[in-house]
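One protein chain is absent from this view; the other protein chains keep their places.
This part shows subunit A:
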Amino acid sequence: MAEELKLFRTWSSRYSLRVVNALKIKGLEYETILEDLQNKSASLLEYNPTHKKVPVLVHNGKPICESLLILEYIDETWKQHPLLPQDPYLKAMARFWAKFGDDKVLPSIWSVFISQGQEQEEAIALAAGNLKFLEELLKGKKFFGGETIGYLDLAFGWMANLISILEEIVDLKLVDRKIFPLLSEWMNSFSDDPVIKECWPPRNKMVEKFKAMREPYLKELHETEVMQFSLSS
């Protein structure tokens, strides 16, 4: 029976990109449904009624939601090119760090991106603390997964793509090669991988999108400064 595999995603979603990469690594054929998050399709709402988000993988009519869970599902269903380690302890570590990435690293990087002045200084320190853990993880390894790209590399993949874009917009080094040599090297190795390279969303579009996302925060700060000035004068 032919497998029916569909992926609901957006052109830029970093969570969707994890699944795109995983499907590519496993050599799987699938149909892409591109969603407009301002105008979600009835199918997306039907397949993910709880969160109404992308990505959603639909396999023979059955929907799987949450990108990290989708990666595990893909790995358990198609055994070629394993993404997760076999050893229970290493597997637990991969799951732990992937969650840390989403719960702590990403929000801390985002805070640096949207803040300014003193607040940004503090955000930078917090982000650096988080990145230090990742730098440690890479000791003696080319990828988080070892010799080849695995689950944890895909989980952190957004960094290899997004960090340089955010750095360009805020004109600030978030991952300094001198402080994070292993992480910087990993970002290059990951980006240069032929499977990963093919799937990157267009950079100019990304810069435009994130510049626009930053605007309201800049405006807010400007208004606060004006208020403070007028109160003190």
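What we mean here is this: contacts are C-beta pairs under 8 Å (C-beta built on N, C-alpha and C of every residue); 3 or more make two chains touch, one makes a residue touch a chain; residues count from 1.
Keep in mind that, in the parts below, contacts and distances are computed from a predicted model.
One chain of the complex is hidden; its UniProt record names it "Glutathione S-transferase", one of "Mediator of RNA polymerase II transcription subunit 18", "Cytochrome c oxidase assembly protein COX11, mitochondrial", "Glutathione S-transferase" or "Radial spoke 3".
Touch with the chain that is not drawn comes from one residue among A:40, A:95, A:142 or A:173, which is A:95.
Annotation for subunit A: contacts to the undisplayed chain at residues 50, 59, 62, 64-66, 69-70, 72-73, 76-77, 88-89, 91-93, 95-96, 99-100, 104, 133.
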